[in-house]
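Incomplete set of chains, arranged as in the complex.
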Amino acid sequence: MPNEIKGLNEECGVFGVFGASDASQLAYYGLHTLQHRGQEGAGIVSADGSSLYQHRDRGLLAKVFADPHELERLVGDAAIGHVRYGTSGHNSIANIQPFLFRFYDGDVALAHNGNLTNAVTLRHRLEEKGAVFQSDSDTEILIHLIRQYIRDGFIPALKKSLNLVHGGFAYLLLQKDRLIAALDPNGIRPLCIGRLANGAYVVASETCALDIINAKFVRDVLPGELIIIDRAGLHIDHYTTNTQLAICSMEYIYFARPDSIIHGVTVHNARKRMGKLLAKEHPVDADMVIGVPNSSLSAASGYAEESGLPYEMGLIKSQYVARTFIQPTQELREMGVHMKLSAVRGVVKGKRVAVVDDSIVRGTTSKQIVQMLRDAGAKEVHLLIASPPFKFPCFYGIDVSTRAELLAAHYSVAEMCKQVGADSLHFLSLKSLIKAIGIPDAGDAPNGGLTVAYFDGQYPTPLYDYEEGYLKSLNEQERRARKEQA
Amino acid sequence: MPNEIKGLNEECGVFGVFGASDASQLAYYGLHTLQHRGQEGAGIVSADGSSLYQHRDRGLLAKVFADPHELERLVGDAAIGHVRYGTSGHNSIANIQPFLFRFYDGDVALAHNGNLTNAVTLRHRLEEKGAVFQSDSDTEILIHLIRQYIRDGFIPALKKSLNLVHGGFAYLLLQKDRLIAALDPNGIRPLCIGRLANGAYVVASETCALDIINAKFVRDVLPGELIIIDRAGLHIDHYTTNTQLAICSMEYIYFARPDSIIHGVTVHNARKRMGKLLAKEHPVDADMVIGVPNSSLSAASGYAEESGLPYEMGLIKSQYVARTFIQPTQELREMGVHMKLSAVRGVVKGKRVAVVDDSIVRGTTSKQIVQMLRDAGAKEVHLLIASPPFKFPCFYGIDVSTRAELLAAHYSVAEMCKQVGADSLHFLSLKSLIKAIGIPDAGDAPNGGLTVAYFDGQYPTPLYDYEEGYLKSLNEQERRARKEQA
Amino acid sequence: MPNEIKGLNEECGVFGVFGASDASQLAYYGLHTLQHRGQEGAGIVSADGSSLYQHRDRGLLAKVFADPHELERLVGDAAIGHVRYGTSGHNSIANIQPFLFRFYDGDVALAHNGNLTNAVTLRHRLEEKGAVFQSDSDTEILIHLIRQYIRDGFIPALKKSLNLVHGGFAYLLLQKDRLIAALDPNGIRPLCIGRLANGAYVVASETCALDIINAKFVRDVLPGELIIIDRAGLHIDHYTTNTQLAICSMEYIYFARPDSIIHGVTVHNARKRMGKLLAKEHPVDADMVIGVPNSSLSAASGYAEESGLPYEMGLIKSQYVARTFIQPTQELREMGVHMKLSAVRGVVKGKRVAVVDDSIVRGTTSKQIVQMLRDAGAKEVHLLIASPPFKFPCFYGIDVSTRAELLAAHYSVAEMCKQVGADSLHFLSLKSLIKAIGIPDAGDAPNGGLTVAYFDGQYPTPLYDYEEGYLKSLNEQERRARKEQA
């Protein structure tokens, strides 16, 4: 499913490079491959050993840097960049990253992927001490904390600060002569290290950003690590050793690019295995398997392969959906005008169709897809979801922080099937999901090293600021279950 | 293969509607689904029974109508629209269609998909009579011809004119109270008729433009037909009966959207059959089949199904390649920066890969794809082309009118294989291509009702203005063969 | 008065240069100084000896060429350019000049300042012969006429055509190796010739366009002349000898830049003399003289000098009124929000003010100015107009072609005074206007070589297409007067 349709949006992708003469241009290409992680804003800060240079704006990367001079202005051999999903709320330009802070003792740029669970508390405490925030994002908090302890030196202040922020975070910091990366103690967001042929180091949210610039993959950043890259090379440090891998399972299910490799697992392969296990758990009597483009094509091909059913292209997605697209009038909408997906009549007409999708969030798109296939003449439509029911919100960076909008939080599978109008509806089991992903070096981490709270409500960290609201959103049974768990 | 990579570009998609209150908005949605047929410019002319209203500009449809007021200005219940591929040459705005001509006896708008083979001759003759052309396109010729005979009345003048223009053409004309469509005597370009629930008629290059607005397919426009739609309904007339179907095979191979149905054949299904027949003709010893996104995925899945090899996603295409994309420096290009396609390392590493592509034009992209797969660790790369070698130019609307740029015009298959660096290279036979498409009502038309001149040099019409240049481009053997044919 | 306030808008300024390496850039600077003659669109066509290159678009010159590459693309040592005032009507881009027409026997570009009085008749006749027009402007007619006679050769065909078009016109034509200028038989529009230090020739609507590029003034183009500039130099030819100077008096009163010199008269000096004669004819008992910026400042200073009253800056005009300016809501408008002119309270408070303006068209601005001055505390407001009452429309290029909108066509001076709310209202006499301008070489041409039809209804040419409508607009007395005149 295309992200913009589903309404699931991760807040950000990050990219950093140190030691390469074309640093800002490399950042541009790297961010380009991470564009699926955020389409609302983009920015790059570069460093040339003495100063930092920034450009950022609203919109897609290609628009932000439509004037090539903007990129040329970002001189130097180090850079960090950011692509952002953000609400259209207050003064959104101030919220576009990387942030650049200027101090008498040296400038610092900061880019962040993730979400803090104690941001409100920390910000309130900082404001009481006189802190002035200009953005709404929780990213700014880290720099304020650092400045509280700056007399100890930058790295010690950073380590102290990283122990105070909680939740899911992958930070990149750039100083005039240093690039720093830090990952939360559960490694909830992905972050990897690569190296260019000339020895320059690269840090990025996903490996696809290494591939495009021909950087060799070195290793994933691990939970609790602090990576420091400077003229002397790459140094691996820790700000905490109290860590346990719990990477967001949604990265594998839906967010990450299929060609990215996260903790040793190629995303496409994981998805294909999800499809295969789904076929084992829920075989359906159909004439063909089709996937919802683009994110569910891998799972669909896995389902087809395992089931022996032919894999067909029954839905296609327009390549040309622009953000400025004129919205159909209500009348046209009722006529059935749909701009992003089309059913292929010549393929599905008169057929029993098994549609594989990666997940159901609100259910509105699923309902449209089923209707679209029936309008194109499908005889039966069976909906197969390559992940378990999405029942609980995410507090670590996915834009679903209340249960209200989650269909599976309120309805049984049978009820959901009726709502979306399918002939049958099936979900992958949690066990199969974990097996399909199969992180090789997860060791004895629960859930195979994954955060699967979206499905079972078991969060790997305390929820802090969100705890109270979350508890209120649970029903009696869920509350009891949670109590027992704790 | 994405069109913009390959360098094959058809000149235009057309859409018309008559009798619907939201005419210009319907045209907008229809053109949106035809955007793959032209990305350089777009325009719509509407009619409200008394006047015609025009808006057109350079760029993608969504940009041309970024200001919704432009669409609101186009009032009336009839409209024609156009998307255009065009060179950046002279004064390109003047070349963007639909053209709108104003006469004391009534305005006429005109949109055109195709290419005339006697345009130079006709234009020269008209200019000698005092005609003044403002565009470089051959589209304007038709209106000048009509005006030469206008005293006979508009429809008779149009019929006379349609007998004077030669080549491939699908015309839409809009007058204040009438929509007219006309197709060349060989039906080289596709054109179909649909109907909305409210009775309004729609005419479009492809059926995908009917589907998006929920119009029911009525029939294809046939060679030599003149379709007139007015308040009294739809009238089917002919300007000639000397016709024979020879629709461009490239529409099936590469240009049309997979969900479109042309002369009873769903494009996706035709492509899948090309893949199956390719597998029968050229089985290869490989570990997996991958397709070049997006146009070759259908053929690849057919190849996989027939061969029994697993179908994998070994190449992915970025969703976010914008036109304004900053070009990599030479240095970065040498590093291997490639913005549009990426190889999926985790899929192809260590594997023998069968890559299915729809065609080879210049060969540069094929070379890049092979290299990309090798860089990602593929052990062997076998390239399988789901059409015959593209040896002869197109004079009917595809942007390949000289042989110089066609790799297959100059090299044998073995030489081409070496040039692109593949372990093996295979093409579908012409016979299988015709069989795979299989137009049901082609009757006894040669080549199953297809133009296959790109592969065998046998054009369905005289070449007129192009004849001399074409003959010069042939080698001795080809020249001899052509003589015998004639 | 600023043009955009008054609603008087001349259609166009033209500029041409031949033989200078920076031709298109010189055209850009020249057009910049002519921007007051048209703000709706601009364009330049250049020639390099073999081809013609065009760029044109809507908006101010600086916007049209905001991307400097557009100017760089216009290579060659010859160029013509155009700035245009135009209605927002049909497809306005097609109407922006210079037009570029491509023929098998050579391209021609065309730019035009003026208005034809027999355009409708000519166009109808041409269309009946098969001509196809793409623009609404009457400019295109010339090229169609030329092509009717092209077998005689270009210059003979042009001469024949110039004898068929009637009204006011200053044409520039550019061919690959030739620049041609032509002026109507009454020289209604200004056109002058200059020369650069390197020998290149320049032709422009006003001398200010020569000054900016440091070209020396050579001479005015005279009525009926055909100026041909090519590699061999400048040739002065005639297409008719039936000529008599009748240059538009509005050029001196209002349109032209004060620093331009037209037929030997510096516009500022003419205006100052109008002010002086106005003071002689209509002395008023006031404390100060103020002018309406910018066009009436010269006349106001003349009035002050002659009357001995102090010249003050009682009204100022904002430098920053942009076209995109947000319009005040009705409520704000009633509050008196006025964006372009402001009264200087500290100057006019408690004072009897003599305001000098150049003309009254609709009267709405005059009314606003009087009110604005009263709001700022002026005790008395005397309005002095440095030209006679504007009673009759212009058919030669000024955007006032019906009498309906002309206040003076319907009311006496006393009624007008009441309507605009002034304490007194006075106009310059026609005799004094002619004396103030005082073209030195007018010879025995009527009205000192001026068209003063706006004031007395006596047009220097037949009105052709406009005759019937004009006659209908006259009252009984005017009709009788006209009959007698004829």
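Note that the chains take the letters A, B and C in the order they are written out, and that residue 1 is the start of every chain.
Here is the rule we use: a contact is a pair of C-beta atoms (placed from the backbone, for glycine too) under 8 Å apart; a residue touches a chain by one contact, two chains touch by 3 or more.
Treat the numbers as computed from the prediction; the structure is a model and nothing was measured.
If 3 of the identical subunits are displayed, how many subunits does the entire complex have according to this structure file?
4
Operating definition for what follows: only the chains that are shown with their structure count from here on.
If each chain is a dot and touching chains are joined, what shape do you get: line, ring, star, complete or other?
Topology of the interface graph: linear, an open chain of contacts.
Of all the chains, which has the CA centre nearest the overall CA centre?
Here the chain at the core of the arrangement is B.
For this structure, which two chains share the highest number of contact pairs?
A-B
Taking each chain's centre as its mean C-alpha position, how far apart are chain A and chain C in Å?
61
What's the distance between the Cα centroids of chain B and chain C, rounded to whole Å?
49
Rounded to the nearest whole Å, what is the centre-to-centre distance of chain A and chain B, using the mean of the C-alpha atoms as each centre?
Spacing between the chain centres: roughly 37 Å.
Which residues of chain A touch chain B in their complex?
Touching chain B from chain A are residues 2, 22, 25-26, 28-29, 32-33, 35-36, 39, 60-63, 65-66, 68, 71, 196-197, 207-208, 211-214, 257-259, 261, 265-269, 272, 294, 297-298, 301, 304-305, 310-313, 316, 318-320, 322, 324-326, 328-329, 331-332, 335-339, 342-347, 375-376.
Name, in rising order, each residue of chain B that touches chain C in their complex.
My answer: residues 53-56, 90-91, 93-94, 99-105, 123-124, 127, 129-134, 136, 140, 143-144, 147-148, 150.
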